[in-house]
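Shown here: the complex without one of its protein chains, the others still in place.
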Amino acid sequence: MDREKKLREKARELLESKEVDLVIGYGWTRYGKRVAPVFITRPEDVDRLIWNPMCVNNLTLYITRKYPDVKAMGRPAVVVKGCDAKTVNVLIQEGQLKREDVVLLGIPCEGVVYRQELYDGEVTKENVSPKCVVCDVKNPPLYDHLIGEKVEEGSGFEGARNIYQEIEELDKKPEGERWAFWMEHFERCIRCYACRQICPLCYCERCIAEKNMPQWIDTSAHGRGNVAWNLKRAMDLAGRCVFCGECERACPVNIPLNLINQKLSMVVEESFNHRPGYESEGHPPLIVYSLEDREDFIR
Amino acid sequence: MAQQVVTVMENIYLPHLMVIQDVIEETPDTKTLRLHFKDEALREGFTFRAGQFGEYSVFGVGECTFCIASSPTRKGYIECSFRKVGRVTSALADLDVGDVIGFRGPYGNSFPIEDMKGKNILFIGGGIGLPPLRSLIWNCLDLREEFKDITILYGARSVADLVYKRELAHWEERPDVHLVKTVDPGGETPDWDGEVGFVPTILEKMAPSPENTYVVTCGPPIMIKFVLQSLGHLGFSDDQVITTLENKMKCGLGKCGRCNIGDVYICKEGPVFTAAQVKKMYRDF
Partner (left out) sequence: MIIKRNDLKRLVEDLIGQGKRVIAPIMRMGLVEYGEIGSFDDITWDYINPRNSFKEFLFPQTEAIARYRIGKKDVELEGVIPELRETIVLGSRPCDAASTASLRSVFTWGAEEDPSRFRDDFYLMREGVTTVMTIACLKGDEDCFCTTVGLTPESPEGSDILLKETVRGNFAVTPVTERGKAFVEEWRDYITDEREDLKEIEYPEVLEGIDTGKIGARLSDVDVFDDPVWQEVARKCIGCGACTFSCPTCHCFDIVDEATGYEGERRKNWDACQFEYFTLHASGHNPRDTQFKRWRNRFLCKFHIYPTKFTSTGCVGCGRCIRVCPVALDIREVMEWLSR
């Protein structure tokens, strides 16, 4: 594929010129047919880099402070889709990253699959990731090198399930039913924290789930602890989540985390006219106070 | 399945209730609790060996692992000493005489006291590493005639950080114990009458003979590391040197899976090891 070739060329160039010490991209695993993050440090290894609709991971995860080992490898270049690039904007806004600390290899993307195992050579309205259905960043809003030509914006997945419609439908249900819906999901949570660990914006040095003086959240995987954990995480991402969809993808028990995170995004957009990830200036609205903030939540 | 049919359930995680008999403030952040079993039969029947540990719990807060700091020769009670650093130790530190806590134990192996009989014993402790040694020190002192020279080298960061001050004074006075106490440079007070210097430095100055001697040491990892080096210089073999390790533990019984150093479970196969054993371990600490 053309983009793949260009990606490898660019990676080689960056590594050979020592502009970067490593390239974080996608590559095949040894067994099976899976795509995984790869860390390329030598120009002769760039052919391991690939690009296809199974490249789902948001690789900006590895340039957060959660990965001191990766940081120790030197200056990174990261392959980013549009949605992933939005994460970089938020990380910059939150003081986690300086723009010049990373080289972004932006890849125009026409949609990835929801889960790798669903891929059968083509992205369809059945297997597409829900974020791609409502995508408006097929071309990364932020990059240093664009890999290949830009593509036309707009969704090509008519008829696929639309997350905003799903949220609307859920919102129409009576409160008791909505509560029951979420309880059924949260009760299945196994507290593996894959949602948190895969999230590039969950970078707290000590997560509240692990703070025990006092114990804010029960660590037991029972209803009470699970609800507390899932709601707390959703609240922490409100106004920050860029809908990369990684938490829902990583969840081993299929909790529809996109629904809750995008619901909160909608609330924040409505209240503060803010959509995270589109710019690196300013601050997420929930961490700053402004005289213009609406106060209609105080009744 | 059903390899073994359980008729009477044993709840290995169920603690015994213990009443706090005494609280001794050792340093601003270290306390010793004297505990006795609520259950009278246990009070009489409970036995342990020096070097073993237990899980102490504050109900509603959680469990915490420390060695038993009192000697097995002293019946009817046990003591533990701890520094207030986390959730459970903070809660323990808030308790008072008469309060009830939980205790599970004794767990783990113990110091090879039988092998030590007839030998010189050199204890080397640092900071909060003295409590496990204290159990053995009193055990030896209570059977004093069975051992040859008993030497205690104990150091802490500062005078304020020395634990068991009353006992240090007592050991100092005893003619049958040789106590050397030291504080790190800068940790001394104007009236300090001990040595000033790091434990390994003082040890090399003391230059004990390795002949017919067992060394028992416990302290912060960095101290242990240099103490082992110094002992090597002084001609001690790794089989003569015994230490006790600690790691994060929950069950204390070899089940919960977190205290292993490589393939060695500290709770079940330790906590007491010879320096020779420690050197063979995976570098997982």
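Letters A and B mark the chains as written, and numbering starts fresh at 1 in each.
Keep in mind that, in the parts below, a residue touches a chain if its C-beta (ideal position, glycine included) is under 8 Å from a C-beta of that chain, and two chains touch if they have at least 3 such contacts.
Every value quoted in this text rests on a predicted model; they were computed, and no experiment measured them.
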item	value
Selected residue (touches chain absent from view) among A:32, A:95, A:154 or A:282	A:32
Contact residue for the chain not shown (choose from B:43, B:117 or B:250)	B:250
Residue in contact with the excluded chain [from A:192, A:208, A:235 or A:287]	A:192
Contact footprint on subunit A, counting only the chain that is left out	29-39, 57, 61-62, 68-70, 116-117, 185, 188, 190-194, 196-198, 210, 218-222, 246, 249-250, 252-254
Interface with the undisplayed chain - residues on subunit B	1-6, 9-15, 17, 57-63, 85-86, 89, 98-100, 102, 221, 246-248, 250-251, 253-258, 260-263, 268, 280-285
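Quick note on the criterion: only the chains that are shown with their structure count from here on.
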item	value
Subunit A and subunit B, separation of their C-alpha mean positions in angstrom	49
Subunit B-facing residues of subunit A, complex	212-213, 215
Parts of subunit B lying in touch with subunit A, wherever the complex brings them together	86-87, 90
